[in-house]
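Sharing a structure with you now.
Removed: one protein chain of the complex. Kept in place: all other protein chains.
Just so it is clear, A and B label the chains in written order, and each chain counts residues from 1 on its own.
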Amino acid sequence: MATTMAPSNAPASTSLTAVLNKPIELVRLLLDERVHAKMAGGREIYGKLHAFDQHMNLVLEDVEEIVTSLEYDAATKQVAERTETHRYEMLFVRGDVLVVICADNR
Amino acid sequence: MPSTMDAFIPGSAPILEYIDNRIMVAVRGNTYLYGTLRSYDQYGNIVLQDTVERVYYRQSYAEAARGLFLVRGQVISSMGRVDPQREHDTHARLQCRAFADVEADADAERQALSDYAQNKPCAV
């Protein structure tokens, strides 16, 4: 039997613990749902989750990516922040930079 | 022999077909090595002959002849076969400068960006 993360005498009201033996199983529950993922480097991604693995690599459909990047002006030596939005029809996201993933609550 | 070995060297199959070709190797950071691939092993370590090291900054670059190079597989981020015509055309459009100048510019940008990031409130 798989090891359970929650103590066995946990209150029955936390029905999710019955389903979630491991954190990764939350991601399984998000399959076919629209999700919100935060990545290292201030990137945020919204999209419909179609696949994931143990490394948290993802495949998302109908993706909106919001990037806040820093731009360096070589002439003035000033740094400016810029926010951009990118759209992708189908996107593979490498799991190593993923920080948080949850249902899209917008 | 390399073809039978290939099945046991995961990830190295693409390297084999570049052997004796002039390739570009992008190394971690901002360094690019152009040379003739002579040898490789199961870790993706490679040996380049007649290597030219180039660094780029915006629309300028610097280069230095380095000779024989062993590059550790771990630091290689990408590599590809070089088309000499494309290589020539690309560099003809860019400004060639002294090595130290290009590196100083790239360092200044890196420093400015990291200073800015450190002084702003923490965000994931």
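To be clear about the criterion, contacts are C-beta pairs under 8 Å (C-beta built on N, C-alpha and C of every residue); 3 or more make two chains touch, one makes a residue touch a chain.
The working rule: contacts and distances are computed from a predicted model.
One chain of the assembly is not displayed; among "Sm domain-containing protein", "Chromosome disjunction protein 3", "Metaxin 1" or "Ribosomal RNA-processing protein 42", its UniProt protein name is "Sm domain-containing protein".
The absent chain, not drawn in this view, touches the displayed chains A, B throughout the complex.
Among the residues B:19, B:47, B:76 or B:112, only B:76 touches the chain that is left out of the figure. Listed by residue number, the positions of chain A touching the unshown chain are 2, 21-22, 24-25, 27-28, 31-32, 50-54, 57, 59, 61, 88-94, 96-97.
Touch with the hidden chain on the side of chain B covers residues 10-11, 13-15, 18, 23-24, 26, 32, 34, 54, 56, 59, 61, 76-83, 86-87, 89-91, 93-94.
Here is the rule we go by: only the chains that are shown with their structure count from here on.
Centroids built from CA atoms put chain B at 31 Å from chain A. Residues of chain B touching chain A in their complex: 58, 105, 108-109, 112-113, 115-117, 123-124. Here chain A touches chain B in the complex through residues 38, 40, 42, 70, 72, 74, 77, 79, 99-100, going by the rule given at the top.
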